[in-house]
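Here the structure is laid out as structure tokens; the discussion comes afterwards.
Shown here: the complex without one of its protein chains, the others still in place.
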Amino acid sequence: MDFNIIRAARAILNVTDLEKSRDFYINGLGFIETESDGSQIFLRGLEEHCHHSLVLKKADAPSVEVMSYKVFSEADLDALAVFFSGRGYQTKWVEEGKQHAIGRALRVQDVSGLPLEFFAKMDAVERMLQRYDLYKGAKVQRIDHFNNTVPDVEKAYNFYINEMGFACSEYTASEDDKIWAAWLHRKPSVHDVAFMNGKGPRLHHIGFWLSDPMSIIQGCDVLASIGYSGNIERGPARHGLSNAFFLYLRDPDGHRIELYNGDYLTSDPDFKPVRWEINDKRRQTFWGAEAPDSWFNEASTVLDIHTGAQINTTDPKLKQHKPIFIT
Amino acid sequence: MDFNIIRAARAILNVTDLEKSRDFYINGLGFIETESDGSQIFLRGLEEHCHHSLVLKKADAPSVEVMSYKVFSEADLDALAVFFSGRGYQTKWVEEGKQHAIGRALRVQDVSGLPLEFFAKMDAVERMLQRYDLYKGAKVQRIDHFNNTVPDVEKAYNFYINEMGFACSEYTASEDDKIWAAWLHRKPSVHDVAFMNGKGPRLHHIGFWLSDPMSIIQGCDVLASIGYSGNIERGPARHGLSNAFFLYLRDPDGHRIELYNGDYLTSDPDFKPVRWEINDKRRQTFWGAEAPDSWFNEASTVLDIHTGAQINTTDPKLKQHKPIFIT
Amino acid sequence: MDFNIIRAARAILNVTDLEKSRDFYINGLGFIETESDGSQIFLRGLEEHCHHSLVLKKADAPSVEVMSYKVFSEADLDALAVFFSGRGYQTKWVEEGKQHAIGRALRVQDVSGLPLEFFAKMDAVERMLQRYDLYKGAKVQRIDHFNNTVPDVEKAYNFYINEMGFACSEYTASEDDKIWAAWLHRKPSVHDVAFMNGKGPRLHHIGFWLSDPMSIIQGCDVLASIGYSGNIERGPARHGLSNAFFLYLRDPDGHRIELYNGDYLTSDPDFKPVRWEINDKRRQTFWGAEAPDSWFNEASTVLDIHTGAQINTTDPKLKQHKPIFIT
Partner (left out) sequence: MDFNIIRAARAILNVTDLEKSRDFYINGLGFIETESDGSQIFLRGLEEHCHHSLVLKKADAPSVEVMSYKVFSEADLDALAVFFSGRGYQTKWVEEGKQHAIGRALRVQDVSGLPLEFFAKMDAVERMLQRYDLYKGAKVQRIDHFNNTVPDVEKAYNFYINEMGFACSEYTASEDDKIWAAWLHRKPSVHDVAFMNGKGPRLHHIGFWLSDPMSIIQGCDVLASIGYSGNIERGPARHGLSNAFFLYLRDPDGHRIELYNGDYLTSDPDFKPVRWEINDKRRQTFWGAEAPDSWFNEASTVLDIHTGAQINTTDPKLKQHKPIFIT
């Protein structure tokens, strides 16, 4: 690879009501509001020294503008532009100054049609890690990963692994030995991005990292206290895959957020990806509970980076079965 | 009252396979085995200085022999015998020496037909509270309560409150202002016994107290590791009613066990029972998740203290609705 | 006994700066402020349904006005008046209306000279137990106990056990088999009051109960974030005696507060008090760390209930040794 992608870094979500979103993300999840105006809110987690990891933009309908990765240097952006153009992708530069608080950015629709963005520079702000007096709700610490449903997981897997320099930590194999889902990383955690077999391209959820399991319990308590018990979709429970203690929430627009604690170090080049059989009851939920239908069927619409139009979705190549055998 | 009931103290459960039960209760839930022989196992929690709080007896079919309460003194047993006889109940004495490790016991079928036992004396054993090296699984600390389904909750409520000296901490009111469920205590916690509207008399579950929320998380992890993920029926989550952080499990015979952490002090005579409307979404699960059908429909059969036969059940007086409106 | 003391219920502390105290107790410890005016602040814990468990009064010098116990009924107050008068104690009635939010109160200097108060009635207020959005700092749940240094522990022990109906959960025995310290309860926990051999009568600390160990960790983090790291005197650690996970703090006037989680049920009349040898290294701190000198030497001055003057202190009867052998 001629470029160095550091990590999943931010997402831009279109939401229909900034006030409702602010209450959910700040009072419920514990994000810090770095800045806002009438059309957007910039949020960051408690340990983040960068300006934001989530942008909420006022829009008529909920959707995903981009998922952004941080790269090592400006030169990596140029290399990525060459890389994508050379493979026939139509890239788009967003010059510095066009987006608040970050440098120039390269956008592209990836091999599955997902709207990606790469940037090297973001404004630094005060890190609130040791301002425990400001901790609230679920005490979100930092962005962790994007999870997407795509119709052809193997195509996405091959592109990210073989061409973009990601490594695989864990994957789910279908009955006929195809990759049904895959967890891929650049930073040495379980993932920066995951792909699951399903109608897509769509964003299934954004994962945010919490520092300990009790933050999930406390997050649930606070969310319920302020009226968001209906937004708790699944969990808390432990994933077999990734070993994370998790909670899935739906934001006021239905965007799915995962609160995520656990993980493990995947720094070693000889780490062998963990294989899970699709029929292994403990894969989805180590403790055995079933995910609700909504978790399998619903996801966020993504947009075209050039036109802003909704990207059409395709049905998945593999059987998109909910593991109903889970007891 | 002429007698002083101290607290819920032990249960005797009939189980079909002692080895299976031993593994579940000891390796999964963390009970200490005080003693056992080929026909029964005596278990206690980590803080219990008494010989046992749970007896598992080998039997052909699962059932509940008795739920036992500890009373202050031997004189209280005599007073209870007079009390029940005077109201037409047919009591039964089990003389000291007939049951291992406890003194004489008075048995009676209560106002709902539930098999009760009262005793004043139990052998003392070493308390393992500070033997942290012996902690395992869910680290059960002590017995907390019995929860029963009965066809006429108000009848049970009136008898326990007005005649037996229990106090009510919380209750659920039906749409037409009847008591649909009630939580009653002698020790100053939320409950020693609860009654829920349902086919009965049946034991819905026995609650055991854990010292902190993480013990439930760790209990789930250990249970799943040793093959009991299918036995996790509901939770972990928080009850609105009682404020406890809970987990419901089914033992190898289907007896339901609640792991319970939270609670609050109910010592004050001016504590006003907390009323919950049956349609309040946060009553059952503060966080909003729905309980599975099995949790509403299934419970343990109880036995006749005289004949050992199964007690027939009756359908509930009030509508036994699962709150399906819970989102 | 002709009276029924329910539990340790409130303390009145004189403090020199209400604003400093408010910040410490509310933002640091997480108390709810029920009410206040220019001369006093009424505080309660998150689960308390009564008006307050702590009163901070503006004064020229820090001291303890009274430690108050709640009794079952008004009749118990009369019985206590008879009881103390009959033994030559000079009691004092504070009529209803004289103190905010509580009924009439009986005050007396106890056998060691400590200023006690008894009351049966306090205004009820909203319980904040499930308002998790209001939880902050150490999330104090409720008052638990008073710990006092007195020159003659056996005298105090005998009076509370034999005449006032308290039970002993644990005690420390000196090398010559005297009671060096004792933990006594009315509610079935480890204690409502403790006496330790030392210069006295003085209030060593007030213990407040937290719902889980992580609240102590989070309490430390918040206290440090807002400038109170210097107020953390000892811990967090686990007591051998009581098994509690604890933290000792000094409030802005030097009054000592214990944050306390753990405990166990002491409901059974056959519970045998746990004996600790004074030279057992694990008694004070199960994990072995030594308490600082200040913890052994400093305590709060108590006042005369009649004159408001400081009560003179006497040196202890037994050797007041800090267990220096603790490694």
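Observations, loosely collected:
Chains: A, B and C, in written order; residue numbering restarts at 1 for each.
Throughout what follows, contacts are C-beta pairs under 8 Å (C-beta built on N, C-alpha and C of every residue); 3 or more make two chains touch, one makes a residue touch a chain.
As the structure is a computational prediction, the values presented were derived from the model and not from experiment.
Although one chain is omitted from the display, it touches the following shown chains in the full assembly: A, B, C. Summary of contacts with the chain left out: across A:S36, A:S211 or A:T314, the touching residue is A:S211. Among C:K58, C:R131 or C:R282, only C:R282 touches the chain that is left out of the view.
When the missing chain is restored to the complex, the residue among C:P213, C:P252 or C:P316 that touches it is C:P213.
Which of B:Q130, B:N158 or B:T314 touches the hidden chain is settled by the complete complex: it is B:Q130.
One chain of the complex is left out; on chain A, the residues touching it are 6-7, 47, 49-50, 70, 72-73, 121-122, 124, 129-130, 141-142, 187-188, 211-214, 240, 243, 261-262, 264-265, 267-272, 286.
Contact between chain B and the absent chain runs through residues 27, 130-135, 212, 214, 218, 221-222, 224-226. One chain of the complex is left out; on chain C, the residues touching it are 213-214, 217, 220-221, 223-224, 229-230, 232, 236-238, 245, 281-282, 285-289, 327.
Everything below uses one rule, namely that only the chains that are shown with their structure count from here on.
With steps allowed only between chains in touch, the distance from chain A over to chain C comes to 1. Where chain B touches chain C, over half of the residue numbers in use are shared by the two copies, so each contributes mostly the same positions.
Each chain gets a centre from the mean of its Cα atoms; the one farthest from the centre of chain B is A. One finds 49 Å separating the Cα centroids of chain A and chain C.
Between the Cα centres of chain A and chain B there is a gap of 43 Å. Between chain B and chain C, the centres computed from C-alpha atoms are 33 Å apart. Residues of chain B in contact with at least two other chains: 213-214, 286.
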